[in-house]
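Pasting a structure below so you can have a look.
Apart from one protein chain that is not included, each protein chain of the complex appears where it belongs.
Per-chain residue numbering starts at 1, and chain names A and B are given in the order in which the chains are listed.
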Amino acid sequence: MSALARWFGYLRSQADALAERWHVPLLVNDFLAWLAAGIFLLALITVVSLAAIYLERKISGYIQSRLGPVRAGPVGLFQTVLDALKLLQKEDIVPAAADWRLHLLGPVLFLVTTLMMFAVVPWDRGVNVARWLDLEIGLLYVVAVSGIGVIGIVAGGWGSNNKWSLLGALRGAAQLISYEIPFLLAALCVVLQAGTLSLSSIVEQQQAFVTEWFLWRPALWLAVAIFIIAGVAEVNRVPFDIPEAESELVAGFHTEYTGMKFALFFLGEYGHLYVVGLLFAVLFAGGWASPLGGSSLPFEGFVWLNVKAWAFVIAAMWIRWTLPRLRVDQLMEFAWKILIPAGFLAVLIVSLALM
Amino acid sequence: MSLAGLRTEQLAINMGPQHPSTHGVLRLILTLDGETVVDCDPVIGYLHSSLEKIGERKTYKQFTTYTDRFDYLNALGNNLVYVQAVERLLGVQVPPRCQHIRVIMAELNRIASHLVYFAALGVDVGATTVFLYAFREREAIVNLLEHATGQRLLYNYLRIGGLRNDLPPDFLDGLREFLSYFPARLEEYNNLLTRNRIFRARMEGLGVLPPDKAIEYGCTGPVLRGSGVAWDIRKIEGYAAYPEYDFDVPVQPYGDAMSRHLVRVEELRQSVAILRQAVEKLPSGPIRAEGVPRVIKPPPGEVFERVESPRGELGCYIVSDGTERPMRLRWRAPSFYNLQALREMVRGHLVADVVAILASIDIVLGDVDR
Partner (left out) sequence: MLEARARGEYLPSPTTGKPDLPPRQAPTAFTFLWAIVEGAWTLAVGHWVTFKNFWRRKVTEQYPYRNPERNWKPRPGYRGDFALITDRKTGRLRCTACMQCANICPAGCIWIVAEGRGKDRHPVQFSIDAGLCMYCWLCVETCPFGAITMTPDYETATFKPEHLIRDIEYLRTRGLEYHEPLKPIEAKAQHQEGQAEAGDAR
């Protein structure tokens, strides 16, 4: 009996030490802070996705010489909200011969990894989602988590029991893992320039004045270009939208999804696009810093960060509605034969510039 | 583990009749080895409406309505070939104003049809914006044709011996306005799509059709001209006032999808040139021939009349036995013969290429299935 008690006591002390090191909340106010952070993230991703879908429809309409949504609310602002409500009340159909666990895992994993990426973004001076998530290895964390998102796509494709979906999912997996390398190489250039992997310190180094932004350093221009291209490819957008190529595979890996699961895929996709935009703002454009340096008013930093992130999102939409799609072997060739050597070249250039 | 003992399977995939990019209800059974197409088997007949059989039951005057529905993107061209065939049987000569208006209508239809080709190609390749731009231009043409003929797609405008009605007074002004801005827009779309590096990488070297194979299959139109053979029925037959117009026949030598695309782009420019000349040259006069009887009973005989549709050589073969209904009416549909070459063209390409090659052949299922 006493051996058991001693053993429990030993386990408990180990758990306490671990909790101490990992900042697991034991106190109620810590728990409430966690809860607030979670609600903030979920609300943010919902609002961001709704706004991004609305913006996509309006921008694509205006580029294509037509008005986008106009009837639902003034200038169609409520269109996406109504679409979300419509999707909520749809029947969830799972193909009979499909594995329902994988069918469910796909969108959930996709969305969860996107949400995880939001956690390390510095929203304002000294503000991360929670104080203790100012990870020293923030950038590495983001890239690693986006790699896990690939599993969500493959699970969705396999769990649909559909040859076309499977094709789309496998192509998606190949594409995503191929384009993570130039993505990481471009981010690596910023790491070399800034000397740290922590996102908030990268922003701190760019906040004096707009000319301090890494965007304007000639040594980093190749890295900027590679980051934009690889970022767009990471989000499965045209010209890299092979996994969901509409005209070839009907709808790719999300063909067999209805209702809320379909909505989760879209939430994840637009959320991921927004996260890449945030990363662009943080790595190259000074994050929450206003062009005149620093941020003084409350929420000013948050606003500036969003301005820059949404600029990237709108540019990605512009690219989507202009360019045709790359074929899958051309896409892989582009990644491995052009972008990765260019990525190495960018790292070389930055290293030489820093010597 | 050696690769020699690895067993692979070929995947038979069905690009079914309902698919965003088969240009209609066409079923393709693809046999894939990984992503490479080993064989392609088109299954047609989903749009078959036995129009040729209907041709044996309707009188000559009634059948003009049905001719629109073969290749519905080129309705006036279909009208033209049928009406010319019957006129040849009857031995009727139509007045010159009518001939020139027929040329105007045929060329407007050619522009409209090639714009739909652009649009469908854009969607298949991934540039959805091109679809909307092409249809925006097409809207102007369709509005003009609506004012002239009374309908937007199935015009039923040409009659045996002439036209249904004369052009409305502001038709030529509308046409001039369209011609004034269209070439610049075409250059814009060339910049957007044709010269785009990604588009070139998608289309160059795709679906190569050597000229001897093209002739063997009976391909005509841009498919044949894209393989290097300068064959245009407008120059060869010289029907309906075409001999009075000065235009060139575009040819490209490589036989791939990009060559066919360039041929169609150039045909758009040539059609604009023809329309410019037509607007100046249009003579006045009657629009119906004299002496066409109310009940049309051509003398017994047969005739094969052909015109150049945007898809190729469109032919109408009529056997008449002296009554008011044809004994046999056969439609030589260009898309049917062009589609045969698909199997040859897709061997060794990827699935995404099948879609692009199909778009570059530019078929209309109404033509293929009749």
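As a convention for this text, a residue touches a chain if its C-beta (ideal position, glycine included) is under 8 Å from a C-beta of that chain, and two chains touch if they have at least 3 such contacts.
All figures in this text were calculated on a predicted structure; none of them were measured in a lab.
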item: Options B:46, B:72 or B:254, residue touching the unrepresented chain; value: B:254
item: Option from B:49, B:65 or B:180 whose C-beta touches the chain left out; value: B:65
item: Absent-chain interface as seen on chain B, which is shown; value: 58-59, 61-66, 129, 133, 136, 139, 146-147, 150-151, 154, 156, 164-166, 168-169, 188-198, 200, 204-205, 208-211, 227, 248, 250-256, 258-259, 262, 265-266, 269-270, 273, 284, 286-287
item: Interface with the undisplayed chain - residues on chain A; value: 59, 61-67, 70, 318-319, 321-323, 338
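Please note the rule applied: only the chains that are shown with their structure count from here on.
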item: Where chain A and chain B are represented by their mean Cα positions, the distance between them in whole Å; value: 46
item: Residues of chain B touching chain A in the complex; value: 11, 13, 19-21, 35, 122-129, 132-133, 136, 192-193, 196, 198-199, 201-202, 350-353, 355
item: Sites on chain A touched by chain B in the complex; value: 60, 63-66, 163-164, 167, 238-239, 241, 245-248, 250, 321-330
